[in-house]
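Shown here: the complex without one of its protein chains, the others still in place.
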Amino acid sequence: MTKIKSLADLKAMKQSVQDKIDTRQKGNAEGLTQVKVAMATCGIAAGAKQVMDYMMAETEKRGMNVVFTQTGCMGYCHAEPTIEVTLPGKEPIVFGYVDLKKADEIIEKYIRDGELVDGIIPVNYQTINK
Amino acid sequence: MEMINIIIDNKPVKAEKGQTILKIAREIGIDIPTLCYYELDGVNLENRPGGCRVCVVEIEGRRNLAPACATEVTEGMVIHTHSLRVVNARRTVVELILSDHPADCLVCSKSGKCELQTLAQRLGIRDIPFQGAKSTYRKDMSPAIIRDIDKCIMCRRCETVCNVWQTVGALSAINRGFEAVVATAYEQDLVKSPCTYCGQCIAACPVGALSEVDQTRQVITAISDPKKTVVVQTAPAVRVALGEEFGMEPGSIVTGKMAAALRAIGFDYVFDTDFAADLTIMEEGTELLDRIARFTKGDKTVKLPILTSCCPGWVNFFEYNYPDMLDVPSTAKSPQQMFGAVAKNYWTKKLGISREDMVVVSIMPCVAKKFECQRDEFKVDGNPDVDFALTTRELAELVRQFNIDFASLEEEDFDQPLGESTGAGVIFGATGGVIEAATRTAYELFTGKTLEKVDFKELRGLEGIRSATVDFDGTPINIGIAHGLANARQLLDSVRAGKTNFHAIEVMACPGGCIGGAGQPFHQGNFDIIRKRYDAIYREDAGKPIRKSHENPYIQALYKEWLGEPCGELSHHLLHTHYFDKSKHIEIEG
Partner (left out) sequence: MAKFKMHLLVCGGTGCHASKSQEIADNLKSSLKDKGLENEVQVILTGCFGFCEKGPIVKVMPDNTFYTEVKPQDAADIVAEHVIKGRKVTRLLYTDPENKQHVADSKHMGFYKKQLRIALRNCGFIDPQNIEEYIGADGYSALAKCLGEMTPAQVINEIKLSGLRGRGGGGFPTGLKWEIASKNHADQKYVVCNADEGDPGAFMDRSILEGDPHTVLEAMIINGYAIGATKGLVYIRAEYPLAINRLVIAINQAREYGLLGEDILGSGFNFDIEIRYGAGAFVCGEETALIHSMEGQRGEPTFKPPFPAESGYNNKPTNVNNVETYANIPIIINKGANWFNKIGTEKSKGTKVFALAGQINNVGLIEVPMGITLREIIYEIGGGIKGGREFKAVQTGGPSGGCLTKKHLDAPIDYDNLIAVGSMMGSGGMVVMDDTSCMVAIAKFYLEFTVEESCGKCTPCRVGNKRLYEILEKITKGNGTMEDLDNLRNLGRVIKDTALCGLGQTSPNPILSTIENFYDEYVEHIKDKKCRAGVCKSLMQYVIDPVQCVGCTACARNCPVNAIKGEKKMPHIIDQELCIKCGACIEKCKFNAISIQ
């Protein structure tokens, strides 16, 4: 671990991280899929941890190339657990009420085939960069 | 001092910047009522939590009413102290307090002196519109103090006194909301707390939530028992305060009326604790000189400074907080206990009665004396040297109960031989007095010369911590004085750290010494009353023909006839004590 000692260090690190994120977001040649699980207190209470564990195990078992990350609250408390799936080259899609059965459906249909499943949560906010 | 312009009740006023609305209003004759606010200006003690909200006033341009006690004036401030909004709010606040207060004024210890009662009267409250639950708690009896915190109004005065003035920390607010109350940690009994029984919480309490254990009934029973010889002793500070209970001016000296009243009540012998104070000086002064002498000879085991041990609150305090320094204070008993020992060992013999047939009552300005006389080491086979310690207030109660018109009593003298005292004995009642009395005697014993100037002005005053060096004919003797246990703690901590070169330190727990004791008539925060008592003590001293303890002829006779010499064998047995490590006595049950 190197310390960030100056603005230049910080910028360099930001660049390298952003490169990584960009790769992840755009999806690279190998067709990397990214799944973010909302793991705030509300999500965990609703079972997000189990869903994440299950999906990690299942995608590996099924030989799928999926990267999982945990993140904070997305704000959809009415529909916890929520996950966001980003297929290579596509816009992120948020699914709500993800129990193990739903997780299985998402893996099989959306992640594998790009076929949407019921329970999408439409994004209804804008971020500062857009 | 920057002066600013404000308007109070349509009156333009020039006011000192940074001063509170309350103080400025009172200066110009607008008496905004207060309840939780409490100030002892002489010792810089202030309780200003801004909690009761009785003193609220309206300030133009502010959304809410402001507490006058805690709001500082600013330029151009326009204040209304009795607008409809203010009067309505103030009244409602007091009604709310009353709605959670036991309505047992008829039998309350504070009745007639209760600040809440006075306030309710002043605001003309005739009924309480709010009916509802009352917060109730367990009543707590200790040997000296009764806590009936159903009556607590959360003014926090006791808490401030206990924590800021005394640094004892026995009392603080506990619980939340409606159940909030000032109590001991975990609402335990006071006896399991570090309480020193100084009783300043009682003196500060505006209501009857805190009071002393009343022993007047036991005393009346003893007096009316023909088999008992009842002996009374009166502490120095009582005579300069008792008159207040009967409408006399603060600072009135009522020694002679008090003796007459005690006789009228029916005590068999009316003696004086001042006599025992002179005796204390003989013992403590001798002990001091002995320590100094051994110290000068290079005795490393000798402990200096010597600490006075007259004040029972202070004794409790160091037993709790300085268990490592128990060999530092003087081993001399307090005057009350010396008197008790003399009465029950000497006077009984003179009278030819057994100690069981004698009842010794003391009249004290103090609440902790009730605890002191119950200490096991001051009992012989369960029979205490002093049976009952009444406060000045309790004596006043007795006087009233016995239909005595105190103010018109003819003055009488104490009985002899235990009623004779010197000016040195009298000044025990004020901070610095014990050490001044000791100095008068020690000087003569140490130098062998006659002390011409007996007034040691450098030892007097009301500052919390004082120090002075007295010239013992070429030998400088360094003296420290503290009143208030916070000040004592400060001095003791520097002694413990080896940062001082005092030879002797006097400590009194109460503001101004015993004159400001918790058993005295309530001063309700008026420190001028304490100042007047202070002056009266020194007036009484100045008027005494003999002003050095060792010149008291009855003291001289007592040694000759019975005790032998100061700090001799019999003295050690009867007039000295030892101290206990009480740091472990504080029990916390979570």
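Letters A and B name the chains as they come in the text, with residue numbers starting at 1 for each one.
The working rule: a contact is a pair of C-beta atoms (placed from the backbone, for glycine too) under 8 Å apart; a residue touches a chain by one contact, two chains touch by 3 or more.
Since this is a predicted model, take the numbers as computed values, not measurements.
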Quiz item: Taking the entire complex into account, which one of B:14, B:126, B:176 or B:584 touches the absent chain?
Solution: B:176
Exercise. Considering the whole complex rather than only what is displayed, give the residues of subunit A touching the chain that is not shown.
Key: 1, 3-7, 9-11, 13-14, 17-18, 20-21, 36, 38, 40-42, 44, 69-79, 84, 96-97, 113-122, 124-128
Quiz item: What residues on subunit B make contact with the chain left out of this view?
Solution: 49-54, 56, 64-65, 67, 70-72, 85, 88-89, 92-93, 96-97, 99-100, 129-133, 153-154, 172-173, 175-181
